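Below: the structure, in structure tokens.
The other protein chains are all here in position, but one chain of the complex has been omitted.
For chain A:
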Amino acid sequence: AAEPWPENAALYQQLKEDQILLSDNASSLAVQAFLQMCNLPVQVVCRANAEYMSPSGKVPFIHVGNQVVSELGPIVQFVKAKGHSLSDGLDEVQKAEMKAYMELVNNMLLTAELYLQWCDDVTVEEITHPRYGSPYPWPLNRILSYQKQWEVRRKMKAIGWAGKTLEQVLEDVDQCCQALSQRLGTQPYFFNKQPTELDALVFGHLFTILTTQLITDELSEKVKNYSNLTAFCRRIEQQYFEGHDKDSSATGAARSAKRPL
């Protein structure tokens, strides 16, 4: 029998208006979408130190009962152990495909978001540094954001993205969006009638890219080129986030106007 999902389950992320960055917002929205699709209520709590509270150092994380789980992958496993799953109806080959596409999104979209916000000097100066450390006093805010920038740049160097130019990164984003668009085709969801964690992940990233104001619109233009992807985002937003309490919905503020990030 499925274990009961407690009423007070909470999802932690950074401060929505001032602090959270593009990549973290995308990840958080993906988890929220997934939980909505499973019909599991969760309260979104914004804390400046969410990253440090998380067991893996990454946001978002959920606090359910007396367990704390972070990141979409482990959360999906955790929810499955509690008896809820979106991908049970898929056969083995479809499950393999779903996992492959989720890796594609992580490999290309998430890495591109991280590149843009930590390796593109203009974006770093004008958006990332001011936002990342905003809850903290000087000089802590600068120290924390330089530390994080150093960490991310090290990782980019290790996987070979440090040498890429912004144009190349945007081309990779375009390639990824093209693949997603071709896979989605005219279906409502990636695996036809029912949404899965892949739909949640893709929604999280694409919706955030579409509704976040950066230095230029180049990134969101790449996604807008594919009309079935924008329709997909709108469909999921309408189905799972409309009518939801504005305070606990990440899309609440985003829906009215393009939020400056």
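In this section, a contact is a pair of C-beta atoms (placed from the backbone, for glycine too) under 8 Å apart; a residue touches a chain by one contact, two chains touch by 3 or more; residues count from 1.
Basically, contacts and distances are computed from a predicted model.
Can you work out the missing subunit's protein name as recorded in UniProt? Choose among "Serine/threonine-protein phosphatase 2A 55 kDa regulatory subunit B", "Flowering locus T", "Metaxin-3" or "Malate dehydrogenase".
So the chain that does not appear here would be "Metaxin-3", according to UniProt.
Among A:10, A:40, A:179 or A:215, which residue is in touch with the absent chain?
Touching the chain that is not displayed is residue A:179.
Tell me which residue among A:12, A:34, A:101 or A:189 touches the hidden chain in the full complex.
Here the residue in touch with the unshown chain is A:101.
In the whole complex, what residues of chain A lie against the chain that is missing from view?
Interface residues of chain A facing the absent chain: 55-57, 92-93, 95-97, 99-101, 103-104, 106-108, 154-155, 158-160, 175-176, 178-180, 182-183, 185.
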